[in-house]
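Apart from one protein chain that is not included, each protein chain of the complex appears where it belongs.
Right after this comes chain A.
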Amino acid sequence: MLPIVLLSILGLVVLFLGFQKSKNLLLPATLLVLAIVLVANFLHWNDMPSLYFKNMLFENKFTMAFSGIVIFSAFLIVALTRGFVDDESAQPAEYYTLMLFSLVGAVMMIGFENLIMLFVGIEILSVSMFILTGSDKKNLRSNEAALKYFLMGAFATGIMLFGMALLYGATGSFNLTAIKGYVMANNAPSAMLYVGLLMLLIGMLFKVSAAPFHFWTPDVYDGAPTIFTTYMSTIVKTAGFAAIYRLLSGSFSGIYSFWWMTLAVITVLTLLAGNITAVYQTSFKRMMAYSSISHAGYLLLSLTALTNQSQSAIVFYSLAYSIATISAFGVLMLVAKETGVHSYENAERFEAFNGLGKKNPLLAFVLTVSMLSLAGIPLTAGFWGKFFVFSSAADRGLTWMLVIAILMSTVGIYYYFKAIIAAYMREGELSAIKVSPFYRLILIATTIITLVFGLMPDFLKGLV
């Protein structure tokens, strides 16, 4: 509860700071806010699970861990914005405030106990993201992306609301526990409940870009300014998966046999669409968009299995994925800025990394570790993320899905390694890039986290 209150109030404070002439205070202020919220989030770590806001929000170690991941990711991403000093038309105060507000939505999605809260959370998050996607006002692609995102998002929201209404009609409640009670009590639930559940799920699967509802993702991720692409592919996704997990495990684990096959098919489609299409991409940023689809597939695999291990598996996976993604985009932003001076076209392509290893060994190393982690190579956090997800699927006996997932992760190695090959084996005229010490520190931190969790995965897994 504390994070929501703090984020709302302090978000306003940051907005008012924007009235000052000097914009220098905004970045440190936002980072301070996020640091405070991060601490506040874990204040009640050892308390018993509890309900807030008239039983509309729930809090336990799982929700705190997830909130922790999104707040921490937001901290890292904000740190990488460098205060938007490069862009004269930028509105840093508004951007930071929107980011802080969107976190309110994310925390609500993670901790919802009532479907209304879920809806409010998703909308707060989505509306903020629509604006941030289109924040590069003079760029046509950014505008197009924002509009597409908005149209598709509005459509998905409609479907989701429809699903919630049907669920209410069937069970008479928006409350997760009450819905669970209804599901348990009725041996043959009505068709209304089924349709409601499916519609609600579809709406949420849209948000995490699962196939066949993923088509918006590449266009939007590609068109948005890279810093907000990073934000979307980590925070929106993480919150979305936490919400789906809470919904399925909280209310509908009793009718697992009804929904698992649907989810399984969607999982497989997502894995195929994400990985296979990524192979053809020549733009690194677009590849990362498809990669985010494929990672949604792996997370869905764990949700389809829904065993005791799923919870810690998705926590670990989300963290590993978020950190690696932030690293990768962090390097891309630096390189794209450098390359963009010569040719705008090449700025976000794989070729942009050519010769990175020679002149910028640190950046090349950061990129390599993040790519290895995303590909799931051992000694990185990504390996253990995949391992936990796969082992939860193995527990459920989903062998056929595992085979597909493992085949697809080998496909992943192909396109992730393209970046590493470009960095080390291709010649390029990239000169030494100036990296501010703070930026460098963040990149080193994400790399170290990836490696440390790769070496001792139990450190985090033991907590949740």
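The working rule: contacts are C-beta pairs under 8 Å (C-beta built on N, C-alpha and C of every residue); 3 or more make two chains touch, one makes a residue touch a chain; residues count from 1.
Keep this in mind: contacts and distances are computed from a predicted model.
K.L.:
Looking at UniProt, which of "Monosaccharide ABC transporter ATP-binding protein (CUT2 family)", "R-phenyllactate dehydratase activator", "NADH-quinone oxidoreductase subunit L" or "Aspartyl/glutamyl-tRNA(Asn/Gln) amidotransferase subunit C" names the chain that isn't shown?
P.N.:
"NADH-quinone oxidoreductase subunit L"
K.L.:
With respect to the chain omitted from the figure, which of A:Leu25, A:Met152 or A:Leu379 is a touching residue?
P.N.:
Residue touching the absent chain, from the options given: A:Met152.
K.L.:
In the complete assembly, which of A:Ala191, A:Val403, A:Ile421 or A:Ile448 touches the absent chain?
P.N.:
A:Ala191
K.L.:
Identify the residue among A:Ala273, A:Met333, A:Ala347 or A:Ile404 that touches the chain left out of the display.
P.N.:
If we include the chain that is not displayed, A:Ala273 is the one touching it.
K.L.:
Going by the contact rule already stated, which one of A:Ile4, A:Val183 or A:Val411 would touch the omitted chain in the full complex?
P.N.:
Checking each option in A:Ile4, A:Val183 or A:Val411, the one touching the absent chain turns out to be A:Val411.
K.L.:
List every residue of chain A that touches the chain not included in the displayed model.
P.N.:
The list for chain A reads 148, 151-152, 155-156, 159, 191, 194-195, 198-199, 202, 206, 212-213, 215-216, 218-219, 258, 262, 273, 276-280, 391, 411, 414, 456-459, 462.
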